[in-house]
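A single protein chain has been removed from this complex, and every other one stays in its place.
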Amino acid sequence: MNMTLIGTTLAALLTIAVYSFLYKDNPFYKFAEHLVVGVSAGYYLVIYYYNFIDPTVVSPVFRLRIGGDAILLGGVDWWMALIPGLLGLILYARFFPKIGWVSRWALGIYVGGYSGLGIAPVMQARVLDQIRGGALPVHALHTGQGWTNLLLVVGLLGTLTYFFFSLKHKGVLGGLARIGIVFIMVGFGASFGYTVMSRVSLLIGRMNFLLHDWLRIV
Amino acid sequence: MRRHVPLALCFIAGVFMAIQYFIPHPSVQAWYERLLAWLQTLLAFAFLIGTVSLVRLHAHKIGHKVAGRGYSWVLFVGLGLMVGFGFKGRAPGSPFDFMFQNVQVPIEGTMFSLLAFYIASAAFRAFRARTLEATLLLLAATIVMLGRVPVGDLLHRSIPAATDWILNVPNMASKRGIMIGVGLGMMATALKIMLGIERAWMGGTD
Amino acid sequence: MRALLPALSLSVSVLLALFPPAGRAADAPLSEVVRETAAPAAVTGLQARDYLDNNDRGDKIELSWCLSADDGAGALSVLEYRVWRSQAPDEQGELVATLEPGTAAHVDTGVTPGVAYYYRVEAFDGALSSPAATAGPAVGRINLFQTSRLPVLVLSLAFFAMVIWFTRLAARGTNLFVRRIPGLNAVEEAVGRATEMGRPVLYVPGIGEIDDIQTIASLTILSHVAKIAAEYETPLIVPTARSVVMSAAEEVVKEAYAEAGHPDNYNPDNIRYLSDAQFAFAGAVSGIMMRERPAANLYLGAFWAESLLFAETGFETKAIQVAGTANVSQLPFFVTACDYTLLGEELYAASAYLSREPKLLGGLKGSDWMKVITICIIVAGVVLTALGVPQFGRWFFTQ
Partner (left out) sequence: MNRLGKFLQIDRRWIFLAILIAVLAPFIWPMGLPIVITKPVQDLYNAVDAIPPNGEPLFISIDYSPSTVPELDPMALAILRHAFSKDIRVAVLTLDPAGYGLAERALEAVAAEFGKERHKDYVFLGFQPGISAVVLGMGINIRNVFPEDAYGTPLSEIPMMEGIRNYDQIPLLITLSGTAVVEAWVIYAHQPYDAQIGAGVTAVMATDYYPFLDTGQLVGMLGGMRGAAEYETLIDRHDAGVRGMDSQSVIHILIIVLIVVGNIAYFGSRKRAPETAGGDAAA
């Protein structure tokens, strides 16, 4: 038996074990579930070490000691590489209840940094670009495009109104919000229907694996 | 020290990351790239915390002879093998890659494909024409589903066109509206985090 | 409605900032053109200016021109464009680029910042060169502001000003009205029902990292849910897909139990890290639902394809399910399969609303008035385009 066949058989048995969950929870599923949790934890541990910790911290710091050459990191001396290492180690303070609060320092930089990072791109992509895309010319109502644009604008305004929290949804506001929810529901239906195909493709892919790659009956 | 330092660090890091977007000066951008690399490294360090928690929970199950502790052993074997193999070599064809390709990929892929079943049962159960909104949702889903497969063309020539229209007009309009609202909500929350108004991430609100 | 006026005037000032009067680009004298026989026609309108990019070292100059009249036509057909750079206006200088026909722009990289350069562009037909178009001097500068991003800055600052304004109003005790959000009460009902049935509550804060704003909003809601669960003495299980989220969730829940006066009931084994791998996590959470039978499942945060896996498994275990996410693509599945769903922005609203802390409402109010401004801009754009005001329309339709 060669490794490919062993691998394929292993993968096939695990595939069937996962599908057995559709009937009911059972030992085979529990086995696959715990196995993949363990394997994925090991996988990420190794990948994170080699992709992040080694190149940004371990290599710059230790290669200097061993080789004696000054290693530059982004144009700054090697001690710069100690900073992320220290911040990382600070996180482990939480294992010691007395100094656990120190880990908040690293967390603060992390949470704050990413909060700030998101602000401008979100304004650009989710707000400004959408406003630009949403204000369409609607005056040419003698054409189909004019009507389409009108619907797009009305739908957009309605949806925005639906998410207006400062006033009760009554009167004109209520009417617009109602139009909004109608558009939202049609959109949800469309997304739902649209996704069916890609999910079924995945199932077909697994079936192809079982019947073709493993059993070779089709 | 316990409250003010983390909040100050949070504010400084946040403001720097927010304004670097507008400053193309190379020295600012160099710091931006450096800080980004640090944050990613921090995340890699943090990963161990989760793994420790996972190991502790399952060691506890084994130690206290909880029912089903056999599965905790399965978990440890998977974890041990991956770490052991991983530090030896990760090239295609290595034992590490073998485990990844023949254990993690198929199990995760199969879990993903369960959605084909669930999408059907959810549709059967929940798509009821009870109200105008529910009816529209149901109709839109049905038309789009038909428009995606060859049978739709056979049923009626206009079904693919109707599908495109639904996707490009009502769907687009509502997605855009939701996106703007979500964007504003995100920005407001980000600002509150930087200013220390929203501080659930460090536990509680005191 | 009183607040509408300042909002309107603000939107007008935003508009003015967004659409400054059109002006000609600086340091770009027009080219001079000399005509000769038999050579291809020269390029026209050559301009050279400082080029600005994300990491601006001042070492790039941007050139643009109009194509030679012979580009792609007749016997004098242009084969290539040649770009020369020098430091004096009448020197030939060095050849920095040869470009294919049809090219009308070039970014010259590798110039020294702060030095003035002159450029010559010739069209070449394989035998003869056209007279050169010249431009300059142009200087590569290290810039301190990315001008193309001005609208983002203006809108962001306007928005933040409103958020801070409303937050201060709230801090001073002004009562800010927020309408009832359908589905929010369901969160408390769900915990109550789990208590009646003597079964645990499951709270999944999504699979986003803690840098995802949705996750932070979810942690605020978790704090509220944990307090109710602590009061009712109902076990609360929080599975997470990220280590840092697990740490934060531990802090949040521990503190909530302490605040509710039941610090001893806090069980650290119930805040669990499972797996970073999306479907390994989904599979493990499904296992928890099947084996520990929570009676209330709350999915609030950032979710992707695993949303329907959770919701359908939870339905099978007959749990009452409340979901909320700002990931638009997953909303249809939560809406169909769960009992209540917080749509998009409602997730952020919920975190402010549930905590009942007035200061947190400032963000919600601010984004509401930003929506009013957004609506005004869209309506203004539509109307002005209909009235034939071209500049406004150009900003909208050329991206």
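Every chain is named by a letter (A, B and C) in the order it is written, and numbering of its residues begins at 1.
Note that a residue touches a chain if its C-beta (ideal position, glycine included) is under 8 Å from a C-beta of that chain, and two chains touch if they have at least 3 such contacts.
Just so it is clear, the model here is predicted, and its values are computed rather than measured.
Q: Pick out which of C:Ala170, C:Leu343 or C:Val372 touches the chain that's been left out of the picture.
A: C:Leu343
Q: When the complex is taken as a whole, what residues of chain B touch the one chain not shown?
A: 92, 105, 109, 116-117, 119-121, 123-131, 133-134, 137-138, 141-142, 145-146, 148-151, 153-154, 167
Q: Contact with the hidden chain only, please: which chain A residues?
A: Counting over the whole complex, chain A touches the hidden chain at residues 22-23, 181, 185, 196-198, 200-205, 207-208, 211-212, 218.
Following the convention adopted for this analysis, only the chains that are shown with their structure count from here on.
Q: In whole angstrom, how far does the Cα centroid of chain B sit from the Cα centroid of chain C?
A: The separation of the two C-alpha centroids amounts to 17 Å.
Q: For chain C, write out the residues touching at least two other chains, lowest number first.
A: 149, 152-153, 156, 159, 209-211, 213, 216, 244, 247-248, 274, 276-277, 279-280, 283, 331-333, 335-336, 343-345, 349, 364, 371, 374
Q: So which bits of chain A are touching at least two other chains?
A: Only 18, 21, 30, 32-33, 36-37, 39-41, 43-44, 91, 94, 107, 110-111, 113-115, 117-120, 123, 127, 131, 133-134, 153, 156-157, 160, 163, 184, 188-189, 191-192, 195 qualify.
Q: State the interface residues of chain A toward chain B in the complex, per the touch definition above.
A: 3, 7-8, 10-12, 14-15, 18-19, 21-22, 30-53, 56-57, 73-76, 80, 83-85, 87-89, 91-92, 94-95, 101, 104-123, 125-127, 130-131, 133-134, 148, 151-160, 162-163, 180-197, 199-200, 202-203, 205-206, 209
Q: Where on chain A does chain C make contact in their complex?
A: Interface residues on chain A, with respect to chain C: 18, 21, 25, 29-30, 32-33, 36-37, 39-41, 43-44, 91, 94, 103, 107, 110-111, 113-115, 117-120, 123-124, 127-129, 131-139, 153, 156-157, 160-161, 163-169, 184, 188-189, 191-192, 195.
Q: Would you pull the chain C residues touching chain A in the complex into a rising list?
A: Going by the criterion above, the answer is residues 149, 151-153, 155-156, 159, 176-179, 181, 209-211, 213, 216, 244, 247-248, 274-277, 279-280, 283-284, 286-287, 290-291, 329, 331-333, 335-336, 343-346, 349, 364-365, 368-369, 371-372, 374-375, 377-379, 381-382, 385-386, 393, 395-397, 399.
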